[in-house]
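Yeah, one chain of the complex is gone here, protein chain that is, but the others are all in their spots.
All chains are identified by letter, namely A, B, C, D, E, F and G, in their written order; residue positions are counted from 1 within each chain.
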Amino acid sequence: MGSQSDWATMRHGAETLDALGVGYEARIISAHRTPDRLSAFAKGAEAEGFEVIVAGAGGAAHLPGMTAAHTTLPVLGVPIESAALSGMDSLLSIVQMPGGVPVGTLAIGKAGAINAALLAASILARGDADLDARVKEWRRRQTEQVAETPSDDAGAK
Amino acid sequence: MGSQSDWATMRHGAETLDALGVGYEARIISAHRTPDRLSAFAKGAEAEGFEVIVAGAGGAAHLPGMTAAHTTLPVLGVPIESAALSGMDSLLSIVQMPGGVPVGTLAIGKAGAINAALLAASILARGDADLDARVKEWRRRQTEQVAETPSDDAGAK
Amino acid sequence: MGSQSDWATMRHGAETLDALGVGYEARIISAHRTPDRLSAFAKGAEAEGFEVIVAGAGGAAHLPGMTAAHTTLPVLGVPIESAALSGMDSLLSIVQMPGGVPVGTLAIGKAGAINAALLAASILARGDADLDARVKEWRRRQTEQVAETPSDDAGAK
Amino acid sequence: MGSQSDWATMRHGAETLDALGVGYEARIISAHRTPDRLSAFAKGAEAEGFEVIVAGAGGAAHLPGMTAAHTTLPVLGVPIESAALSGMDSLLSIVQMPGGVPVGTLAIGKAGAINAALLAASILARGDADLDARVKEWRRRQTEQVAETPSDDAGAK
Amino acid sequence: MGSQSDWATMRHGAETLDALGVGYEARIISAHRTPDRLSAFAKGAEAEGFEVIVAGAGGAAHLPGMTAAHTTLPVLGVPIESAALSGMDSLLSIVQMPGGVPVGTLAIGKAGAINAALLAASILARGDADLDARVKEWRRRQTEQVAETPSDDAGAK
Amino acid sequence: MGSQSDWATMRHGAETLDALGVGYEARIISAHRTPDRLSAFAKGAEAEGFEVIVAGAGGAAHLPGMTAAHTTLPVLGVPIESAALSGMDSLLSIVQMPGGVPVGTLAIGKAGAINAALLAASILARGDADLDARVKEWRRRQTEQVAETPSDDAGAK
Amino acid sequence: MGSQSDWATMRHGAETLDALGVGYEARIISAHRTPDRLSAFAKGAEAEGFEVIVAGAGGAAHLPGMTAAHTTLPVLGVPIESAALSGMDSLLSIVQMPGGVPVGTLAIGKAGAINAALLAASILARGDADLDARVKEWRRRQTEQVAETPSDDAGAK
Partner (left out) sequence: MGSQSDWATMRHGAETLDALGVGYEARIISAHRTPDRLSAFAKGAEAEGFEVIVAGAGGAAHLPGMTAAHTTLPVLGVPIESAALSGMDSLLSIVQMPGGVPVGTLAIGKAGAINAALLAASILARGDADLDARVKEWRRRQTEQVAETPSDDAGAK
């Protein structure tokens, strides 16, 4: 999902899905440059076997909302940090959907890509006890890795 | 163009087109609730004889941009004033289009609806000397109607 | 989910769940005034049989994120429109979660409450073909109800 | 159109016009430093043979709106990304025109410059079938160039 | 200065000038609807005997900046509170002038209109000892009128 | 602290102090209209026996910061909701103090006034076990009053 | 307080406490990744002997507010400058607490960390005359170090 330039952000989501052992397919679909590819994909996604769709887009970010317009699969949106407005335009374009067509929106940028993967895994885990265990284990390890006290040596940010 | 609730704003554009003697057709097309109607309309608009498309939408306003994705006709966008964010979400969702698919964006709300009509008329007037004269006359009268000094009696705004 | 004053918004979500035939339980849990109720609920929700959690909150809206911190169930957040900042504070407090703890965020206010219900239903529909059919039917009817042309008589907004 | 420092942005529009085979003339006109040049140009542009005017400006960006005040030619505005406020000041100064004097506004920065050129070409193409064919071909190639899947090697952004 | 609808705000400035015994002339000049009236006025203001110009405008507020482009008299700008964006667009359109053409900008709305009058009076008072005394007396009375303790009966705001 | 028009907000803080049995004195001090009263008060506050200062102000809200400049007593700031910008100007004017002169800032409006009182009480409670018990009791009752489930009859907001 | 990546900011607070001779303990507690550590710490902090808690967090910054939910000790919050939104999300997530649970919020970033330390010291100084003297001396020296005139050689910022 997303365009080539969004991959720098979205690959963090892909890596998270890899770490959780969730299969996925990454495609470039531009709402504006390839609108027919978008509607064809979104209409056929359920039949193709997709269960959750994660869509990342920036600026006037129409990909997640237009995907949701064509499917009743859960659609998660990741606002890409945009050049001028730091992703505030992306965020509002994705999250402010009208009542009737939902997009579950995550944070701007890398954190959002990771969390879209985690939320997708949580959704899939409703019907997959093994995945559920892997998600819980991932979260447990994350909790363990938080140090008790700050270190002056650790590279910040 | 727009949804029923947007008509309160967009009718100001329709009235302006009436005043300028420009024919038009007002349709409700929801990018999210009727995405197929949107793509069918946008793809066929040129063949139907439309020359300029004005699209008003609010919130995560995808109608103008998705229309522009399906046609090379000039598309003008009017950000409807939204409930929570006063149309800032509508504005950014419409104006921040990526390079390659343009939407000429007007002001939030009523002023934008009027100006979309005026700009559409200016575009059509490139090939219609009579309309060009009517646009110039409309602008001339507007200029004349600006009083020289303020009046305490006039209802403000 | 949410506090009493948030019910004016969240009831739109409850009504949507009713319309879709999805069972739910509405509770008031304040992240700040009842933090122990929050952690007890969130830790026990999966064992209680909850499958998706919808949390609405306003201002410094910590309820969705803190719920997500205590569970791996999918958590959806609804930013309540706040008094001074129109829900922009609620939105940022909910959506800008750090990588590792996801909250799927919907639009500010009523549209968000409706969409949280729809997204929850879509998630539950992954394992419930009957619900899936009801969701699709709900969306189909929504599409049908969009008029072709605007009416001057219809109450706007 | 614009000032020398805006050329870094506006040249992307010029290059797009070149690619589409649209003749144009690039001038520096400062609304604030050369207001007489602005009014002389805008008043005489139609007689000079201009058909569409593209104006880029930043900060308190008055060039597009003041140009539109002096002509009924279609005027398109490009908000230049400003130093402190990232072009939000430019955008609002251009797009929030009062009813009666329209400026079709594009995105902040490079994308806006490209899209102003494309929208200008679409306007001119109403009366020029050859140009219309070139615009459609440009858009078709753009669609074709969107890859199907992301590549880790492609330089992002 | 300003348009008829701005008079509800600007009259507070006029009343302040009355209270200070400063002569003034209130005119309606629209940057966009009467651009020639604007340039004629601004170019001739110094010869007409104006010493300070106060310009109020809303939305894409170009009046103060374009006035300043045509004169070296001190120009003060008052951002009118706009319908959708509460005057933030007016403020940025007035205050973010490029280096070389200054506009001294006051607060959004009524407070700004009052303060433009006070600042104009302070400027004129540099060469008018009587006016200087009246300004100082006005400020002294303002200070005296601040009560020591709040009253539950006083109408707030 | 604050001006008469701010009392509508600040009285909520006064009532909270009453409920907690904390003595206080409410004064009107305008940073801009009575700057000498401000500096005299702030310099003498510690000698007068004040232990914590709560200052509410709106717009270009300088009262809290200028009070903090003249004393080392803890100063708490309450941003009053302003007419045009909803208190965002008040908030930034109070909270963005440079390193070296602290103001502990609370939420915009009524919630901030209540919380300034609570935080002041918490500070005073460090050296007053009785007050500490009253603060804990106040918080305990607040927790108890949160209903378990929403009621359709309760007045929202 | 804070996470490892926040230490680059929060260490300025630690250094300020060192300079004032105030003992402290720096811990990493993540509201989202270690919610149980957070509640255990916050509930036990008073018994452990803490008198003031300073919490720094970024993005959807829930740490200060959730800490305040579990204790009646004074809690001060430092908004960390976030990647996409420059700390505006952090600020609103911390400062916009609902009435009943206060967090005294300082400026975004380094200045906020320094000022949280100073405000904490001022609070502790209510019951510690020696500390009070050190705080006053620190402030006095700060005042002295402000040069009378700018120097072209001094490193700016």
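Simple rule for what comes next: contacts are C-beta pairs under 8 Å (C-beta built on N, C-alpha and C of every residue); 3 or more make two chains touch, one makes a residue touch a chain.
Just so it is clear, the structure is predicted and the values come from calculations on it, not from any experiment.
> For the chain omitted from this view, which of the shown chains does it touch?
So, taking every chain into account, the missing one touches D, E, F, G.
> Looking at the whole complex, which of G:Ala45, G:Val75 or G:Ala107 touches the chain that is not displayed?
Touches the omitted chain: G:Ala107.
> Among F:Gln4, F:Ser39 or F:Thr143, which one is in touch with the chain left out?
Of the candidates F:Gln4, F:Ser39 or F:Thr143, F:Ser39 is in touch with the missing chain.
> Among E:Ile29, E:Ala42 or E:Ala125, which one is in touch with the chain left out?
E:Ala125
> Contact with the hidden chain only, please: which subunit D residues?
Touch set of subunit D with respect to the missing chain: 2-8, 10-11, 26-30, 33-34, 37, 59-60, 83-86.
> Mind listing the subunit G residues that contact the chain we can't see here?
Against the left-out chain, subunit G lists 81, 86-88, 107-111, 142-143, 146-152, 154, 156-157.
> Could you pull out which residues of subunit E are in touch with the chain that's been left out?
Its contact residues with the unshown chain are 12, 51, 72-74, 76, 91, 95-108, 110-111, 114-116, 118-119, 122-127, 132, 135-136, 139, 142.
As a convention for this text, only the chains that are shown with their structure count from here on.
> Hey, which one of C-F, F-G or A-C is the same interface as B-E, over half the contact pairs lining up?
Most of the B-E contacts reappear at C-F.
> More C-beta pairs touching across which pair, E-F or F-G?
If we tally the C-beta pairs in contact for E-F and F-G, the bigger total goes to F-G.
> Give the residues of subunit B touching no fewer than two other chains, as numbers and ranges.
Each of 30, 33, 59-60, 85-86, 88, 95-98, 100-101, 107-108, 110-111, 142 in subunit B touches at least two other chains.
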